[in-house]
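Reviewing the structure listed below.
Omission of a single protein chain aside, the complex is shown with its protein chains in their original locations.
Then we have subunit A:
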Amino acid sequence: MIRRPLLSLLTALAFLIMLGPVVILLGVAFTAGSTLTFPPEGLSLRWFAAALDYQPFISSLGTSLVVAALSTVLALALGVPATLALQRGLIPGRGVVENLFATPIIVPELVLGLALFQQLMVGLQITALATLVIGHTVLLLPYAVRVVGASLALSDPRLEEAARGLGAGPLRTFFQVTLPVMRPGIISAAILAFITSLNNVPLSLLLTGPGVSTLPVEMLNYVQSSYDPVVAAVSVLLLAASVAVALVTERLVGFNKVFGR
């Protein structure tokens, strides 16, 4: 580090850019004052109390968690078999199908949201909550396919053959070999999908209806009308929850296993 001053400087800069906003956010959230200013004017937990008292945040958090959990499960339920078929089965035009799964990443979310709003909520009169779940599932599917696919691609394609050769039928092979081999990939895909859904604004913005809203959308609404540190406090809580999820995962499976080798 010492012998490479430029590199150390760049590393420090990168950390500053990454962590700077977090430090400011923390400062603002714990302030005793009543404006979004940094450095904070004294320390207090009053804005956390205010945030937990604000009913729209609490109910929208519930919606957010339900939507994130359901869409993650759905995206995996669709994505894992799709990945298996893509990677291990003989699918004609594999490349085309694989790219199709990436289209939700390419199509702007607002366009996707508008289309779903038109077709599902207006056209078929489906409830806002169901539409949110469907929309987020579409959004998360590419992540599921990509991440699970990456972990599957790293494993030896002969493993299943080895199991079959040793006398295991297709079911036994799937549950005792394929699934355990994919497990780290599935877990990391689930985390990524859950957090992506939890933080999503553009898609949710179009799909929230009367009385049904997600936390990020509610936070956006709040900032538009008031200018106090409550939003910072909520952000810190969200951040803490994400870090907690990451730490628990690290404990359970280990990041090295989840993210590649």
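Observations
Rule of thumb we're sticking to: a residue touches a chain if its C-beta (ideal position, glycine included) is under 8 Å from a C-beta of that chain, and two chains touch if they have at least 3 such contacts; residues count from 1.
Just so it is clear, contacts and distances are computed from a predicted model.
Taking the options "ABC-type quaternary amine transporter", "Succinate dehydrogenase cytochrome b subunit", "Icc-related predicted phosphoesterase" or "FAD-binding oxidoreductase" in turn, only "ABC-type quaternary amine transporter" matches the UniProt protein name of the chain that is not displayed.
Contact with the chain not shown here comes from a single listed residue; of A:A50, A:V97 or A:A168, that residue is A:A168.
Among A:S44, A:S59, A:S155 or A:T249, the one in contact with the hidden chain is A:S155. Seen across the whole complex, the unshown chain contacts subunit A at 155-156, 158-159, 161-169, 172, 176-177, 180-181, 183.
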